[in-house]
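With one protein chain held back, the other chains of the complex are shown just where they sit.
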Amino acid sequence: MTGKLLTTSLGAVAALALFATTGQAQPTPVAAAKVDQCVACHSDLEGRLGDPVKALQQKDDVHGQHGFSCANCHGGDPSQESGKAAMDPAKGFVAVPKRQDIPRLCGKCHSDPAFMKQFDPAERTDQESEYSTSVHGKRLKQGDQKVAVCTSCHGFHGVKAVKNSTAPVYALHVAETCGSCHANVGYMQPYGIPTDQLAKWQSSVHGEAMLKKQDLSAPTCNDCHGNHGATPPSVASVANVCGTCHVRQAELFQKSPHAKPFQALGNGACVQCHSNHEIHHPSDEMLGVGKQSVCVECHFEGTSSFKAAAAMSGQISDLAAQIRRAGEILQEASNDGMEVSRPQFDLREAGNKLINARVVVHSFAPGQVEAAVKPGLEVAGKAHQAGLVALSDFQFRRKGLAVSLLFIAIAVAAIFLKLRQIERRQSSA
Amino acid sequence: MQPTREGTMPRRSFVDYLLGTSLGMVVAAIFYPILRFLVPPRIAESSELNVVAAKTAELKPNSGKVFPFGTEPAIVIQTPGGEIRAFSAVCTHLACTVQYRDDLQQIWCACHDGHYDLYGKNIGGPPPQPLTKLTANIRGDEIIVSKG
Partner (left out) sequence: MKTLAWLEERLGLEPVLKLVEKKTVPIHRHSIWYYLGGMTLFLFVTQAVTGILLLLYYRPSSDGAYESVQFIMGQVSFGWLVRSIHSWSANLMIGTLFIHMFSVFLTKAYRPPRELTWISGAVLLFLALAFGFSGYLLPWNKVSFFATRVGTQIAGVVPGIGTFLLRFLRGGDDVTGATLTRFYGFHVAILPAITALFLGVHVWLVQKQGMSLPPGEDESQVKTMKFVPNFLLRDAMGWLLALGLLAALSALFPWELGQKADPFASAPAGIKPEWYFLFLFQTLKYIPARVAFIDGDVLGVLVMGAGAALWVFVPFLDRQAARGEKSPVFTAIGWVLIVYIVGMTLVGYFT
């Protein structure tokens, strides 16, 4: 209790002192030869006062690894044995930095290219300036104590490198980390923005890819929103974001009849049909004029665009159906024991053509879709034909079997009769 | 031989006739498939994993060709410098078939914009591994691709 009171009052003093002491803390690792008194004393303490030392001494704490210690962030004099002398605000000591000051505190080192080069020449040093452009950074300046700062995502005493698979900012964990605030309904209540993004993303095809298949290349929050300059992409630019991986779809869309109208209406291109967080695997039913189609949300019956949607949908469904039909017949032949591995392999090419055709849909030009579908139909047709040949061969085998069995049955009967004849003769002789 | 009754077909010779004919049919039914088997089919050889990928004339510098290699697609390329190389064409991300991009002088996967250099190494986009290398040899006017 006394300890807590002491630290808090020190902290209050320190907070006032911080203005005067900004820039005085030395951005250098504590010299190895000297004993770090902060660590020496605090490692004997329990709870809140001892945990930071334990965290810093973890093998994977990136600051501890490079020889950084308490004084590098908290200031003070680590060579002093006496707590009062060590935790001297005159020497720049700050017990618990204020939230508003944290970006600047971290930035003291992390925004200094010359300094950071010593540790990793490729390390970026613009995080603090990016952060100030972000929604979090702007609100922090205005005094909002609830927004994320460096320590909210990266931790403070046990800071793990981003590429450490247990770090809260490792690709697989980013969504959870963002969600720890953004999915918390109570916490986000004053902001009036949705809190379902995490759940939506987790159910999406990208979430599945990352969480179920552990595909680290799948997009998570920071891939579309940025890391430090975290801003929702504006409606106009969201297509650019999707287009960084889905290159062909984005290119086709930009050349399609949808590009200008969507821009003019301020509709978010990809998001209009595919959603932004809850992106599910697109189905062929999304295209066309059926119940689940997205086209009919804007295009009305009788219009030429309505007809175009129906045409494209028909072409895609046709190819999908032909592939399915060929696959079924080949499977039937295979189950009958016929050797159809080659036609089955060739049918895969038709599958590739179908994937391609579905991409070409984003041109919204039935002529282009038809051209994409045509080679697929040819391949599927050939495979189907091979399946029919295999089935008729099987029938031929069965007929051949029946004929052979007939011959054998007659031969056996003939032998039987002959035996009977011989044995009759033998017994009467 | 016992004397036969006047005017009737001797039963024993009918049985002999039946026996002879039916055994003959069985023998024929055995020899017909064997003789057909002995005649080689139109494509005379089983394709080992030694596939003719392309003709040398067909594959120009800075171009590639996808071809079937066993049960998987493979790609043979000629680099701008004139070297012939072959790789598995199965993208290591989600198994789409890759293609050659002469504008980028790279191997590219259309599905999620995956990029591989001309040594098959994954250099951009989602693919986590390089493309499996295959051996390409030139025999006469043909490019033969084999495993390993």
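Note that the chains are named A and B in the order they appear, and that numbering of residues resets to 1 at the start of each chain.
Just so it is clear, contacts are C-beta pairs under 8 Å (C-beta built on N, C-alpha and C of every residue); 3 or more make two chains touch, one makes a residue touch a chain.
All of these numbers come straight from a predicted model, not from anything done at the bench.
Asks: Can you tell me which of A:203, A:303 or A:341 touches the chain that was removed from the display?
Replies: For the chain that is not drawn, the touching residue is A:341.
Asks: Sort through A:90, A:193, A:265 or A:401 and give me the one touching the missing partner chain.
Replies: Answer from the full complex: A:401 touches the omitted chain.
Asks: Return the single residue from A:40, A:265, A:371 or A:422 that touches the missing chain.
Replies: Looking across A:40, A:265, A:371 or A:422, the contact with the absent chain belongs to A:422.
Asks: Of B:26, B:94, B:123 or B:144, which one is in contact with the hidden chain?
Replies: Candidates B:26, B:94, B:123 or B:144; residue touching the omitted chain: B:26.
Asks: Which residue among A:95, A:310 or A:411 touches the omitted chain?
Replies: Among A:95, A:310 or A:411, only A:411 touches the chain that is not shown.
Asks: Taking the full complex into account, what residues of chain B touch the chain not shown?
Replies: Touching the chain left out of view, chain B contributes residues 26, 30, 33-34, 36-41, 43, 45-50, 70, 146-147.
Asks: Which positions on chain A touch the chain that was left off?
Replies: Answer for chain A: residues 337-342, 397-398, 400-401, 404-405, 408-409, 411-412, 415-416, 418-419, 422-423, 426 touch the chain left out.
Methods note: only the chains that are shown with their structure count from here on.
Asks: In their shared complex, at which residues does chain B touch chain A?
Replies: For chain B paired with chain A, touching residues are 11-12, 15-16, 18-19, 21-23, 25-26, 29, 68, 71, 73, 93, 96-97, 110-113, 125-128.
Asks: Using the touch definition from the top, list the residues of chain A that touch chain B in their complex.
Replies: Against chain B, chain A makes touches at 215-218, 244-248, 341, 345-346, 348, 352, 355-356, 359, 403-404, 407-408, 410-411, 413-415, 417-418, 421.
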